[in-house]
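Structure first, commentary second.
Part of the complex only, each chain left as placed.
A, B, C and D label the chains in the order they appear, each numbered from 1.
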Amino acid sequence: GFARVDKHRHIRCGFPEVIFCQGKAVDHVVEIFRELASTGHNVLATRASEEMFAAIERTGEFPAARYEPLGRTITLKQQTESEPLGRITVITAGTADIPVAMEAVTTAEILGQNVELICDVGVAGLHRLLDKVELLQSSNVVIAIAGMEGALASVVGGLVSCPVIAVPTSVGYGTSFGGVTALLAMLNSCSSGVSVVNIDNGFSAAYNASIINSMIEEKN
Amino acid sequence: GFARVDKHRHIRCGFPEVIFCQGKAVDHVVEIFRELASTGHNVLATRASEEMFAAIERTGEFPAARYEPLGRTITLKQQTESEPLGRITVITAGTADIPVAMEAVTTAEILGQNVELICDVGVAGLHRLLDKVELLQSSNVVIAIAGMEGALASVVGGLVSCPVIAVPTSVGYGTSFGGVTALLAMLNSCSSGVSVVNIDNGFSAAYNASIINSMIEEKN
Amino acid sequence: GFARVDKHRHIRCGFPEVIFCQGKAVDHVVEIFRELASTGHNVLATRASEEMFAAIERTGEFPAARYEPLGRTITLKQQTESEPLGRITVITAGTADIPVAMEAVTTAEILGQNVELICDVGVAGLHRLLDKVELLQSSNVVIAIAGMEGALASVVGGLVSCPVIAVPTSVGYGTSFGGVTALLAMLNSCSSGVSVVNIDNGFSAAYNASIINSMIEEKN
Amino acid sequence: GFARVDKHRHIRCGFPEVIFCQGKAVDHVVEIFRELASTGHNVLATRASEEMFAAIERTGEFPAARYEPLGRTITLKQQTESEPLGRITVITAGTADIPVAMEAVTTAEILGQNVELICDVGVAGLHRLLDKVELLQSSNVVIAIAGMEGALASVVGGLVSCPVIAVPTSVGYGTSFGGVTALLAMLNSCSSGVSVVNIDNGFSAAYNASIINSMIEEKN
């Protein structure tokens, strides 16, 4: 086959290779899925189409595989990791940011994390966010997801003492430039403690948050 | 002379032509200043260097002319307009935005407005802004000035019912791109009631705010 | 539900939250529409598809709801506000700008304003615009809508003494870059009294114009 | 020497190579100037520093050479071409555009043209431009020079039946992006009959206008 799965990654990086499905042939996705599943670890595929999941189901080999249609992930849980006590909070500015949030939630969960999702608390109605301050301040990591002007990351960053991972989304029109405006705003946050990932990259935010949360909890 | 002063503008637009000094020869600035002063109206020159003001002083013709060094304006007050009762509030995210704020304040004052300036209340420390909510809510117009991620405009826009005129500033570095990031954020504000002017354009924000404030007050 | 409607907005900002439909699930739009309608205020939904309106009609709960297909808005008039005496004039450069103009007109009307629409008076045939000067000069606010090179805003700005809110549109091709050229031109207007909103954002222009017009008229 | 002067250009293109001085060593400029002068044709050097002109003067070989400091050209008139009857009109939006206009004027004159310069008639005060309509309409070519939003080209284009060559200038700040905004506006002009040259390229506009004007007049 064309693909060369990185089988050492679990040892080097603590989690096996994740399948980025976009632009791959359906057959390739199934083949890589099978190869990764055979290691006995959990499997995660992102940017997966329903057609790809159907092909995986058709094999009959992975009855435990699940598809999450909003965030478009396929997961196969093969290990029960003990739940960490600390918490990752995923927070979105609008309802249109939910697909990105779901990619983050599913990723964190398959990585064995304790996640909480809060939606639609954008800065135009600040009280909605201020209602959640306690919850934010008791998190180990916050993932802040926003499109348009991306101001949520800065406001959250000023309210908490834990790391904030900001995800710009492609929600918006005109000069939102498919998420570039939110990205730039987040990179220029006047709040300290904010780092940024690619546009719509809920996966990467959750991966980062998960390794941070795991390291914090491991030490207990 | 090369310049062709627009002498009808006071009639058409309610205020005479304003001298945009940047890129003009010192002699031209003096000549245009003299021509505008001769109409008996107030005179405003923006983006003026100290050298330009010195040349105007040297003529000995305008003892009442004043230079404001932060905002770099020259003003000549020749008319005492009755102060409007309503208020324009100018608010900045950081202290580095003050030069732009001063251009706005001086512009609004020469246009006969009642202005209040609040500095350094950026969203990283939200309580500083929330302390001022009453003052903001009792304004006729708010001018929100911010660089970096420009989130101030959105947060203020969600707190008031009057128009917010947002001014992006060139404060920041790297991906602030000389104010472009703040501009884009402001154009994509999820709060309604926010309109935007060019980067560092304190003058235009104040001009807009002044005609709005004057129209509101005129009707009393 | 995922959505967290901002119910205090009417008190803080003078008008309830507006539903921005783009990117939302049809079910979510119906649910938010119902929640906002239940407050007894007028309801406005922008960027709405015909399918969304059909779903709202199918509920049978909102017989007074209307769909405007060009500007793609859904409105529900539940309050009869006394018409303000002053006027908002909406003006477009070409006929292709009409959808944006209709979003503006519908928004201003549901906000209880007195609106007049003038189309296709772009600067290539200046006499068409000059014919309308009196009408423009007797407005409280002008909304200037143009694509391509966006010169209309500057020319109008030089003819009136009231605020001009400029809306760049995505009309054009090649280097019009989906409205960016018109936006940049408007931000750099050599006329004073022009502020700008996002590309194709007829809603925001009308919202701004409406709060200005209401404040002017309230004082009477 | 390093330079390879294109000596056939007069035959192919009707005018000898023009020296673009920017980025050239002073010695190279003198050497190329001498080589071109030796052909007996008129010589034009653009983007020339005062230091370069001083070096040319110091040679004592070109007593008829002249320096125009605003447009920064060096000219050496060695031929008296019969003045064409038609006219090129150079028109600027502001006084800060004058250096570019002077580059155009000097270029057209050394090419033997009849040029008229009108400055500071930008669209913010339309009457200044309308005062000149007759003059514009009786031109063979109009060169329209403007920075900021560059609207002048569109307005002039709608008033005349001759070709308009638009020159964007780097006058402005913030989102004028060193002339890019004016350039884009001019490329998207809704008026027909407008073509565009590079930012601040008064030379190229005048060169184009001159060959057009010469071709029109030659036919008489």
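What we mean here is this: contacts are C-beta pairs under 8 Å (C-beta built on N, C-alpha and C of every residue); 3 or more make two chains touch, one makes a residue touch a chain.
The structure displayed is predicted, hence computed values, not measured ones.
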Overall copies of the shared sequence [whole complex; 4 in view]: 8
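Just so it is clear, only the chains that are shown with their structure count from here on.
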Rotation angle (°) superposing Cα atoms of subunit B on subunit C, nearest 5: 180
Interface residue identity across copies subunit B, subunit D - same or different by half: different
Approximate Å spacing (C-alpha centroids) for the pair subunit A, subunit D: 57
Set of subunit A residues in contact with two or more other chains: 94, 124-125, 174-176
Overall pattern in which the protein chains touch one another (line/ring/star/complete/other): other
Pairs of chains, among all present, that meet the touch criterion: A-B, A-C, B-C, B-D, C-D
Touching residues on subunit C, where the partner in the complex is subunit B: 9, 12-15, 18, 140, 158-163, 165, 183, 187-188, 192-198, 203-205, 207-208, 211-212, 215-217, 219-220
Complex contact set, residues of subunit B against subunit A: 93-94, 122-126, 148-151, 154-155, 157-159, 172, 174-177, 180-182, 184-192
List of subunit C residues in touch with subunit A within their complex: 2-4, 6, 8-9, 17, 20, 22-24, 28, 47, 168, 170, 178-180, 183, 198-201
